[in-house]
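Okay, structure first, notes after.
Certain chains of the assembly are absent from this excerpt, and the rest are unmoved.
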């Protein structure tokens, strides 16, 4: 199979390197671009459309076709907009603890109030309208399955997240036509210890986000929001089960 | 132990054959009747009372006593009515991702609107008031833990489901007297990746259905709605843990 993996906030494409190695060891092709405005040293002055455009451009530049398009976390908002432009190239969409926004929503609309306030306030106090991940949030809510050493080592890989894409309201009519019409099938990978969003019906990933897809394939595994760091082998197997026909 | 396993919609008793083999290998007695109106070649003109009567008849004809009565999915509605007639013969009820309807409800009342519409419309367009399982629903929502080959092979075992039993409203006062009065103890087996009903408080199997039993024993295992095909050993162990005193 061919996989295009789209990372989440604070990450860049290299965050997938251990997972990509596991997938390549099973003879799969793996692409891990970095979204515009993401990664260390990048110009963070981007909006959501810029982020989407950068992945669409990557797909066209590499002439990728017949691939599984996966989005992690914030990356779910990106693949939702990307597929609108390249639906014929996508074999399946895979959301991995990822946002599936309602039409017209922003990511900020979908997170609990305490995150909305924290992101907004951190962006305002930053020099470049970005949100830096506070270490205690990373350690307790994102890599809760890691030891402290791993928590620190992976924290060092993060970079500030542009705030504007969180605030942009997304027109998702085209996305929902594609997935509800069965034009591109969907899977949702849920890690059962992911508490990056508070679990439960009000703010959790699954089934709140996943059920918006209509018919979809559920794959569940143990672990935190950051399986790509804490258990790349588990994540790679989940991606294969989610991505196959 | 002695087990009577009642299958769900689109299935027949043979669907349990791998599970029955696993149970028999551990010296348990296993009975796997086919519900009236079910299976290939059967006369599909049955209502819910006919289905119930066929299992009660099977129990009496075989003079079964002191057995664990398990129902899968739609089979939960059958064992709820069967136990009203043979409570003294039943050692324990086991619901495996099965409907536990409220008194006066039909199965159609308990499923999400998109299933209600799909079942009704498929039945209307059928020659014999039956519902055929669409392959994409089977593959994504029922055997989400299988590979495509297994999905196809098991799909070939299905047969159209009579619609009338889905629509029949069930008087379950006797059932609730039996289970709430503690006359027959209950267990609920929940497979955590079962998305045949959308997971979550509104339409999910567990805890929506299970909590209706009052005091019950919860057994959870990984897997889809179709563990009897995809992991019969896991299901057999769950049945033993659910069925023991």
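Chains: A and B, in written order; residue numbering restarts at 1 for each.
In this text, contacts are C-beta pairs under 8 Å (C-beta built on N, C-alpha and C of every residue); 3 or more make two chains touch, one makes a residue touch a chain.
From a predicted model like this one, the values you see are computed outputs, not experimental measurements.
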Subunit number of the complete homomer, 2 shown here: 3
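The rule we apply is simple: only the chains that are shown with their structure count from here on.
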Cα-superposition angle relating the copies chain B and chain A, to nearest 5°: 120
Chain A and chain B, separation of their C-alpha mean positions in angstrom: 37
Complex contact set, residues of chain B against chain A: 114, 136-137, 139-141, 144-145, 147-148, 192-193, 195, 198-201, 204, 222
Touch list for chain A against partner chain B, complex: 182, 185, 187, 192, 201, 206-208, 210-211, 214-220, 241, 244-245
